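Shown next, in structure tokens, is the structure this report addresses.
Shown here: the complex without one of its protein chains, the others still in place.
Right, chain A next:
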Amino acid sequence: MSVTRTALRTVVIAYLFFLVGWPLWMVVQETFLSGENHLVSTLQDPAVRSALRVTLAAAAWAVVLNTVFGITLGILLVRHDFPGKRLLGLFVDLPIAVSPIVVGLALLLAYGPVQGWLGRPLAELGILVVFSFPGIVLAVTFVSLPLVLRAVIPVLREIGIEQEVAARSLGAHAVQILWRITLPSIRGAVTYGIILTLARAVGEFGAVLIISGGLVGQTETATMAVQRFHQGFATGSSYAIGFLLALIGIAALAIVTVLRPKEHTRGN
């Protein structure tokens, strides 16, 4: 029994080490321990600072949009019945099932200023979606669409409607019930979804690559900067930005671990 368990544990640890731990450690090593501190020098480049700003701003937008969308749709899907409900539930999962680069192509087709049927009228109004900041927001929001929703739905199901019915019988109207009962009870799940959305949006590459155009200092995001430096043989800088991105991801995971309800282990 315990021999198998030890063997199993060794395999898992080795797997994780060679696949995740070691490569990530190499990034850290290349950033800080290869002669100079690349992080400091890289952050002095205004184009890098711009890329980080664009990334964080787009991620913030994605968080706001997807939180509002996720909570609204979550309540709709759990509390109400309407035709096409199952189909809608499937549809909202599409963004994480489809490859981001395909998402980028699709958005380019829909919002492109020349052939996009929504892009052209918008361009005539002076609103440029593709190759500008709105396009980046659109792309990262798209790929992280269902993360808040999927975090919220099971909790909404679990708490049921009893508390809401009780609140109504005590004289509370719909808005009061939402603010005082429903939202506080799903607070943990919403935070969980927000962190996941943030991590996903910050790390997005494929969809953004296609739709943003990657203008250095304007529409270039952090992940694209990594790619640019890497291809330009400025590997130190690309490792430094890579390190920052990984740091954001690890911080997000740490917060999620603290927030997530304890998983029960069976047996001893």
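Following the convention adopted for this analysis, a residue touches a chain if its C-beta (ideal position, glycine included) is under 8 Å from a C-beta of that chain, and two chains touch if they have at least 3 such contacts; residues count from 1.
We take it that contacts and distances are computed from a predicted model.
S.K.: Which listed name, "ATP-binding cassette domain-containing protein", "Biotin carboxylase", "3-isopropylmalate dehydratase small subunit" or "ABC-type quaternary amine transporter", is the one UniProt assigns to the chain that has been left out?
M.R.: Its record in UniProt gives the absent chain the protein name "ABC-type quaternary amine transporter".
S.K.: Using the touch definition from the top, which of A:88, A:165, A:215 or A:247 touches the missing chain?
M.R.: From the options A:88, A:165, A:215 or A:247, the contact with the absent chain belongs to A:165.
S.K.: If I consider the whole complex, including the chain that's not displayed, which of A:132, A:185, A:218 or A:235 touches that chain?
M.R.: A:185
S.K.: For the full complex, which residue in A:37, A:72 or A:176 touches the chain that was left out?
M.R.: Looking across A:37, A:72 or A:176, the contact with the absent chain belongs to A:176.
S.K.: Since one chain isn't shown, list which residues of chain A touch it in the complete complex.
M.R.: Against the left-out chain, chain A lists 159, 162-163, 165-173, 176, 180-181, 184-185, 187.
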